[in-house]
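A single protein chain has been omitted; all remaining protein chains appear in their positions.
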Amino acid sequence: MKGLLSLVPARWRPLVFGTTSFLAIFVFWEIAVMSGWANVFFFSQPSKIAVAAAAQIANGELPWNLWVSVMEFLAGFGLAAIVGISAAIIAGWFRDVEYVLDPFVWFTYSAPLAAFYPLFVAWLGLGLPTVIAMTFLFAVTPIYANTLAGLRNADPDLLRAARSFGATQSDLFLKVALPASVPLLVAGLRLGVGRALTGVIVAELFGATAGVGYSISYYGQQLQTTNMFVSLLVIVLMGVILTQLLAALEAQTEGWRVDPNG
Amino acid sequence: MAQIVIEDLAIEYKKPNSDARFMAVEGISYSIEKGAFVTIVGASGCGKSSLLMALAGLIPLARGSVTIDGKTVIGPGSDRAVVFQDASLLPWRSVLGNVSFGLEMQRYGGGDLKERAMHYIDKVGLTRFADYHPHQLSGGMRQRVNIARALAVDPEVLLMDEPFGALDAQTREVMGDDLLDIWERDKKTALFVTHSIDEAIFLADEVLVMGKDPGHVKDIVKIDLPRPRTNDMYDSEQFNEYRKILRNHLAKDMADMRMQTVAEA
Partner (left out) sequence: MTIALDKPVAASASLRERFEKNRRTAISTLSVIVFLLAWQFLPMLGAVDIRLTSTPLRVLKTAMELVPTADFANDLRISGVEFLAGMALAIAVGIPLGLILGTSRTARLFIDPPLMAIYATPRLALLPIIIVWLGIGLASKIAVVFLGAVFYVLINTMAGVTDTDQRLVRAAKSFGATRLDIFIRIILPSALPAVMIGIRLGIGRGVLGVIVGEMFSSEAGLGNKIMTYGEAVRIDHLLVYTLFVSLCGYLMTTGARLIEERLRSWRPQA
């Protein structure tokens, strides 16, 4: 093992071994099914999945489902970001607003939010609005809570320094607390992205007429595992890409962190 | 015959994120008599900690050898104990638990483990704090626990890497006095890394001055002040002479370091 490790230059190791391990999974999967050791009906097969994916792309099914899910995601997540950040800023400025919102925030943290799905269906009907509402509900709390924590965590030394230069309360808020909260805000967005994706998929699983989550559920009823795996892999890709994007953004804002100890 | 013999010692490290290696310390030969107190000074990064860790048997040698009482060092041993600069106490254990820790690791068989730990806690003046956890202690108290932990295993050689580095000047002086008191009682061989020139002179029989790139022995300064050392010695003519010598050595390194920083910027 050690010998194998030193064959690869240190900086390439994560990439090389990561790729190797994904390839190994697919090869193992292919062989396990081919040799009859795993049942193709249950587990499908990477080669078959690739063929099915190509077919779904060719007939426009996959792009359409992806488009619907991405739009729902963007709408729900965008709404959650706007509402979450604005509410946090207001609560950051008026402490009483924070206290008013507290019980509800605390509730959405401990409740399995999917349980509210039927309620949304009753209010908004089956389909797009309900999916967006669920996505919003899943994502809004972590965004709000993290942004608020960021505002509250403004470095006391920094605040004191700013005050010594004669900064007013609103100066302190706008020019010190708000910029200082950005790293935590972005961390909240990253959590929100993950939760929003869960929201989209869960809502689509339960009831929708399009989207990748719907497609998994649809093919599941038909027992078409190959097509289910196509959608599953698309969701994995979505998750990875979104997380990577937000991680990159987080790295960007890392330098903003006001931390005297580095 | 000296107790500790270091011969042509070299230490290598890997550069981060690559397989390349570089010499941190090279060509050090040095001997220490039993019961001597040696302090080590030198610019930051000159390999003082590396040298100490090599003596402790915590890092491999690239070349050369270290022998203690005629035995070649190949790893940590109960003949040595290390006092680290900071944060090496187990935060979830009390003072008593921390001082017992070294004994436990060395599979101390005597039934008096607790009494023995308490004895050394008493020695560093922390009896009242035996049940406290590290985060409830001041920096100076924590370092006393560190020293008690090392003393408790009754080593032949005490290796101390900037044990007072994180303390303020006054506490440092008090701790230095106390350390000398303890040392004069059982005369363990002591190696002590420090950045403070005064501390280096005050404590030592001999100061080992190290230079950089790669780390090497630059000078060995014998300190001929009488023992026990007293605080009025700081103002003596002789102390001042030693101060000058050491400052001269270190000033050159500092000038080099400034140049380097300018060049990098």
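The letters A and B name the chains in turn, as written, and every chain counts its residues from 1.
Simple rule for what comes next: a contact is a pair of C-beta atoms (placed from the backbone, for glycine too) under 8 Å apart; a residue touches a chain by one contact, two chains touch by 3 or more.
The structure presented is a predicted model; accordingly, all values stated were derived computationally and were not measured.
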Practice item. Would you indicate which residue among A:G78, A:P129 or A:G194 is in contact with the undisplayed chain? Key: A:G194
**Study point:** Candidates B:A56, B:L96 or B:L151 - the one touching the absent chain
**Key:** B:A56
Revision key, fill the gap. Full-complex touch with the removed chain, picking from A:I31, A:A54 or A:L119, is A:L119
Review point. In the whole complex, what residues of subunit A lie against the chain that is missing from view?
Key: 1-2, 5, 13-14, 17-22, 25, 42, 96, 99-104, 107, 109-119, 121-123, 194, 197-198, 201-202, 205-206, 213, 216-217, 219-220, 223, 225, 228-229, 231-232, 235-236, 238-240, 242-243
Exercise for review: Spell out, residue by residue, where the missing chain touches subunit B.
Suggested key: 56, 58, 75-78, 80-82, 84, 86-93, 101-102, 104-106, 133, 135, 153
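The working rule: only the chains that are shown with their structure count from here on.
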Check your understanding: Hey, how far is the Cα centre of subunit A from the one of subunit B, in Å?
Key -> 50
Review point. In the complex formed with subunit A, which residues of subunit B make contact?
Key: 17-19
**Study point:** Partner subunit B, residues of subunit A touching it in the complex
**Key:** 6, 9-11
